[in-house]
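Everything below concerns the one structure shown next.
The complex is shown incomplete by one protein chain, all other protein chains being positioned as in the whole.
And then chain A:
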Amino acid sequence: MADEKEKETSELLVADMQRKIKEAFEVFDHELNNTVDVREIGTIIRSLGCCPNEGELHDLLAEVEEEEPTGYIRFEKFLPVMTNILLERRYRPIPEEVLLRAFEVLDPTKRGYLSKEELIKYMTEEGEPFSQEEMEEMLSAAIGPESNFIHYRDYITMMVIDEN
């Protein structure tokens, strides 16, 4: 029956998806006891292709933490939550054009670039501010040590190629 076959396929898909989640989790499970440090959860979720923002991440953590937070997240709690996220296709990544337009908003006079100071100000004072480490890393990739400008179109293109 077509229905049964469909059901079987989707079961297989879920099973495969769950194994992928397990792999991503295990890589951060240093003690090999099916737990990871809570600070790595954001990285794990993002490594599976999802892009929650910090606020959404905070809410997700509440779902996977123990009633009395221990600093560790157990796989048994993480798996169902993550499976749903993937099945419902939540927190989809940002398309390139949207990203480009965001940069253009910050560059209203359409120079094609942002100055280092401008980028730092926006990233560390607006939205969900970067930590110093995040800011430094972004800068090291975006501009050379001598330059002071980020040509955002080129930057985006470079990052996208690298990811693929």
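FYI, contacts are C-beta pairs under 8 Å (C-beta built on N, C-alpha and C of every residue); 3 or more make two chains touch, one makes a residue touch a chain; residues count from 1.
Operating definition for what follows: contacts and distances are computed from a predicted model.
> Choose one: "tRNA (adenine(58)-N(1))-methyltransferase", "Serine/threonine-protein phosphatase with EF-hands", "Checkpoint protein" or "Dynein regulatory complex subunit 7". The correct choice is the protein name in UniProt for the chain not shown.
"Serine/threonine-protein phosphatase with EF-hands"
> Which candidate, A:F75, A:Y122 or A:F149, sits in contact with the chain we can't see?
Considering the complete complex, A:Y122 is the one touching the chain left out.
> For the chain not shown, which residue from A:E11, A:E66, A:E137 or A:D154 touches it across the whole complex?
Within the whole complex, the residue contacting the unshown chain is A:E137.
> Counting contacts across the full complex, list the positions on chain A that touch the omitted chain.
15-16, 19-20, 23-24, 26-28, 30-33, 35, 42-47, 50-51, 53-54, 93-94, 98-99, 101-103, 105-106, 108, 115, 117-118, 121-123, 125-130, 134, 137-138, 140-141, 145, 159, 162-163
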